[in-house]
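Shown here: the complex without one of its protein chains, the others still in place.
So, subunit A:
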Amino acid sequence: MLRSLHIDPGKCTGCLQCELACSLRNDGVMNPARSRIKVFAFHDEGRFVPYTCTQCAEAWCMQACPVEAIRVNTATGAKEVVASLCVGCKVCTIACPFGTVNYRADTGKVIKCDLCGGDPACAAACPTAAITYIDAEWTGLERMRQWAARASAAQPQA
């Protein structure tokens, strides 16, 4: 079963545990500035939205890369940056419509979410289940269930 990260902003409290966990897993430091997942705060609406790579099927970052440094991990479906091949040209950061591939000046390479090889640290760290790692074909299941419950409640009683 292919799985993917599922994000429910309604449950996010803005604690940044996901950013800490991501940077710790990937860089060995607790540092949101190095996280591949980012929580955006919309103060006026009182909303927090975690945001990261969607692992597009036809990944534009991968297609744009002139040196084929972005490759598919067939086990997880993640598009992964091969650091030894990346030349830091940043074309992928332009190609990505969502801005989730980012350049790091200190290494001269780009970074993006690789689903931690199938055990994403952000999902494990999230205290409210705003980030979960679930069946990629059913990411909308919970929302469907909620609407179904409403529809059911609206049914006239026999």
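Just so it is clear, a contact is a pair of C-beta atoms (placed from the backbone, for glycine too) under 8 Å apart; a residue touches a chain by one contact, two chains touch by 3 or more; residues count from 1.
Heads up, the rule we're going with is that contacts and distances are computed from a predicted model.
The UniProt record for the undisplayed chain lists the protein name "Phenylacetaldehyde:ferredoxin oxidoreductase", from the options "Phenylacetaldehyde:ferredoxin oxidoreductase", "TldD protein", "ABC transporter permease" or "Nucleoside recognition". Residue-wise, the contact with the chain that is not shown comes from A:33, picked out of A:2, A:33 or A:148.
Looking at subunit A, the residues touching the absent chain are 13-17, 20-21, 23-24, 27-34, 43-48, 125, 127-128.
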